[in-house]
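The following block contains the structure, expressed as structure tokens.
Shown here is a partial selection of chains from the complex, left in place.
The letters A, B and C name the chains in turn, as written, and every chain counts its residues from 1.
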Amino acid sequence: MSRLLIISRQAPYGSSAAREALELALAGALFDQQVSLLLLDDAVFQLVAGQNPAAIQQKNHGAMLQSLPMYDVENLYASERSLNERGLEPSDLILPVKSLSTAEIQKLISEQDKVFHV
Amino acid sequence: MSDRTLHTLNRGPQSLSLFGSMRDAISPRDSLLLIEDGVYWATAAYAEMLAGLNCDKIYQLAADADARGIQSDRIEPVDDAGFVSLTVSHQRTLSWF
Amino acid sequence: MKFTIVVQADPLASQGSETALRFTRAALAAGHQIMRIFFYSEGVHSANRLALAPQDEACVPDQWQQLISEHQLDAVVCIAAAVRRGVVNETETRRYGKTGSSLIDSAELSGLGQLIAASVDSDRVVTFGGHR
């Protein structure tokens, strides 16, 4: 079993990047790898509660994120700095996320076999 | 009619230099419409940066704010018809992306 | 008023092509005239008829094809930007010794002069950009 880290840096909806990061994480989990997902910069907006993309014809990204634990993507991380800069509190978020300091981000990366950035 | 430019901005707060160039280019009579990921600038954490823009009115595209779960009472929402009206009431449109 | 719509956004990588679709529909509904829709830069991918979307998803090129046909709009795809990106008609692929086509029926390949000409004749030019 390999340890795979997927890094996402993009907000949902404005581009397909957030969704494609999620799909790679799911693929890793479906192939029985140990997958972690790390959200940096505007990607932490993926966690915002109350998303309703019906009017822009897209699928609810928040709901897709919520389904990750069901597919055994257990490790969902976000940059503490990115969350703080955007004023996002745990109560604003659609699911719990582990907030990481820079030291913890560095440690997480050093523990991986492969790191993807989508 | 006074000469006014409508600026649109479609990227979020991580595109800080894009915001900076837009800030340099916007004039007191101009308006700004936040679209797509640009609506994240309407969140409370960036209220001060938006307030620092030397422009007239700031709007956000309602469908994009709704999609992203953004609630902002301070920024006036417009629908697609309102977007069209804004391009009519301003002499030119400048899209920042 | 007369509008020129410039689509520079990749329809998958960015939301801009879909925003342009909604804007164009709203402008038509408000009684405005669309002089031309011009696809440039990554926007040319919006005119790729081979793009396929699952049933529960929007297919942006199909939507452009439908909107342009329904309102008999003038739609031009920048030929220099398009051929390099594989958005082509049979004439172009043959010219380069290949076969096949991918351009939607309702748009034609032409030069940047078509953007300049439409812009000069329009009251407003609205650009929908992608990610840079």
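Definition applied: contacts are C-beta pairs under 8 Å (C-beta built on N, C-alpha and C of every residue); 3 or more make two chains touch, one makes a residue touch a chain.
A quick note: this is a predicted structure, and the numbers were derived from the prediction, not measured.
K.L.:
Can you tell me how many copies of each labelled chain are present in the full complex, written as a formula?
P.N.:
The complete assembly in this structure file has composition A x2, B x2, C x2.
We take it that only the chains that are shown with their structure count from here on.
K.L.:
Report the inter-chain centroid distance for chain B and chain C in whole angstrom, where each centroid is the mean of the CA atoms.
P.N.:
The separation of the two C-alpha centroids amounts to 25 Å.
K.L.:
Taking each chain's centre as the mean of its CA atoms, how far is chain A from chain C in angstrom?
P.N.:
Once rounded, the distance between the two centres reads 33 Å.
K.L.:
Would you kindly tell me how far, in whole Å, the mean C-alpha position of chain B lies from that of chain A?
P.N.:
That gives a centre separation of 27 Å.
K.L.:
What are the residues of chain A that contact at least two other chains?
P.N.:
13-15, 56, 58
K.L.:
What positions in chain B touch 2 or more of the other chains?
P.N.:
In chain B, residues 10-11, 36-37, 63-64 touch at least two other chains, as defined above.
K.L.:
Looking at the complex, which residues from chain C come into contact with chain B?
P.N.:
Residues 1, 3, 8-9, 14-16, 19, 22-23, 25-27, 29-30, 32, 124-132 of chain C touch chain B in their complex.
K.L.:
In the complex of these two chains, what residues of chain A are touching chain B?
P.N.:
9, 11-15, 41-42, 45, 48-56, 58, 62, 85-87
K.L.:
Could you please specify the touching residues of chain C with respect to chain A in the complex?
P.N.:
Within the complex, chain C touches chain A at residues 12-15, 18, 56-58, 131.
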